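Complex shown without one protein chain; remaining protein chains in place.
Our next item is chain A:
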Amino acid sequence: MSVTREQVAKIAALARINVDEKDLDHMVPEFNNILAWVEQLGEVDTSAVEPMTAVIPMPQRLRDDVVDADPLTGGGKRDAILANAPAAEHGFFGVPKVIE
């Protein structure tokens, strides 16, 4: 299976990455080379095989439903959370206007 220029542009849009015509010139053949190579997996008979879900089987752990059980990942961290935000305002993340 190979992908067209339009499909690569659409995938880039889905991935929220701007690409221009020049980017697409090299991306499309690279993309198709990689796809052609991974398609050899189709040779493998997997009809009786389950897909891997956990590389090392382990039970899912639950913790007690307690507020701030671990202070590091609990609440009260507003300033630390906003410390690296490119446009924090009034204790919130700032974003461009989204509602007209």
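Structure notes:
Here, a contact is a pair of C-beta atoms (placed from the backbone, for glycine too) under 8 Å apart; a residue touches a chain by one contact, two chains touch by 3 or more; residues count from 1.
Everything below uses one rule, namely that contacts and distances are computed from a predicted model.
Selecting from "Dihydroxyacetone kinase subunit L", "Glutamyl-tRNA(Gln) amidotransferase subunit A", "ABC transporter permease subunit" or "Acyl carrier protein", the unshown chain of this assembly corresponds to "Glutamyl-tRNA(Gln) amidotransferase subunit A" (UniProt protein name). Think of the hidden chain as still there; on chain A it touches residues 3, 8, 11-19, 27, 30-31, 33-35, 37-42, 44, 46, 49-56, 58, 60-61, 63, 70, 72-73, 77, 80-81, 83-87, 93, 95-98.
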